[in-house]
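Excluded from the complex is one protein chain; the other protein chains are retained at their positions.
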Amino acid sequence: MLHTITVSTHKRTEILDITSEVQKLVQESKLKEGLCLVFVPHTTAAITINENADPCVLEDILQELEKTIPFDDNYQHLEGNSAAHVKSSLMGSSISVIIENGQLKLGTWQGICFCEFDGPRTRQVWIKMIS
Amino acid sequence: MLHTITVSTHKRTEILDITSEVQKLVQESKLKEGLCLVFVPHTTAAITINENADPCVLEDILQELEKTIPFDDNYQHLEGNSAAHVKSSLMGSSISVIIENGQLKLGTWQGICFCEFDGPRTRQVWIKMIS
Partner (left out) sequence: MLHTITVSTHKRTEILDITSEVQKLVQESKLKEGLCLVFVPHTTAAITINENADPCVLEDILQELEKTIPFDDNYQHLEGNSAAHVKSSLMGSSISVIIENGQLKLGTWQGICFCEFDGPRTRQVWIKMIS
């Protein structure tokens, strides 16, 4: 079965921890063992796994991406959001997490992070579990 | 079962939309629900998901990757294609897409994009579906 999480973003670029929303869906599914795919159906957003403790880490990630892929850089695409498309592919459209004992199995400091690169917008995240 | 798509590239760096080829294999498989892994067995190519509408987006992605990881940059590897290896790991060797109702479930603007970074060459893409 396919599940959807709705994420509201409030800045042009922003990283939001959605671990607890994904964890809740895994628990509700009653699936004990398997894989959880977290997929972003947008081409100017992404999903990644990174630190869930100090929010400065997520700010540093946004800063380095902005520095590496500047908002303005003689892009051909006329919508003005090419940097967001590039960042989307660099970070990736999905992550996979192991499910064990009915829970997401993440490292101590790992959180599931939704990456907005062309906000603010209302976004979707699709969750698919496989046993 | 494992499926193979052959991709012919015509430039040194190039991004090609292979969504329809993958979609065709999914439909032929008769699998109704599951996951589709699209895997590139090369270390100087990659696979990503990005915009399927304006081809300028794919050109902008290539431009930014070239700027960030220059073709010549005092590399140690003597074959002269180190930039392609770096880009390959940054973009990734596989993508996963949800299968629902016997179809790839992609966002409105998402296409499956083969990335050539050391062409022109004849390349393979492996497709594995899991229910």
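Should a chain be cited, it is by its letter among A and B, assigned in written order, with residues numbered from 1 in that chain.
We adopt the following convention: contacts are C-beta pairs under 8 Å (C-beta built on N, C-alpha and C of every residue); 3 or more make two chains touch, one makes a residue touch a chain.
Keep in mind that what you see is a predicted model, and the values were worked out from it rather than measured.
Undergrad: Considering the complete complex, identify which of A:23, A:68 or A:124 is in touch with the unshown chain.
TA: Of all options in A:23, A:68 or A:124, contact with the hidden chain holds for A:68.
Undergrad: Just name the one of B:5, B:37 or B:56 that touches the chain not displayed here.
TA: Once the missing chain is taken into account, the touching residue is B:37.
Undergrad: With respect to the chain omitted from the figure, which of B:8, B:27 or B:89 is a touching residue?
TA: In the complete complex, the chain left out is touched by residue B:89.
Undergrad: At which residues does subunit B meet the chain that is not included here?
TA: 2, 37, 39-43, 68-69, 73-79, 82-83, 85-86, 88-90, 92-94, 96, 124, 126, 128, 130
Undergrad: What subunit A residues would touch the chain not displayed?
TA: Subunit A touches the chain not shown through residues 34-35, 48-51, 54, 56-57, 59-61, 63-65, 67-68, 90-92, 95-98, 100, 105-110, 113, 130-131.
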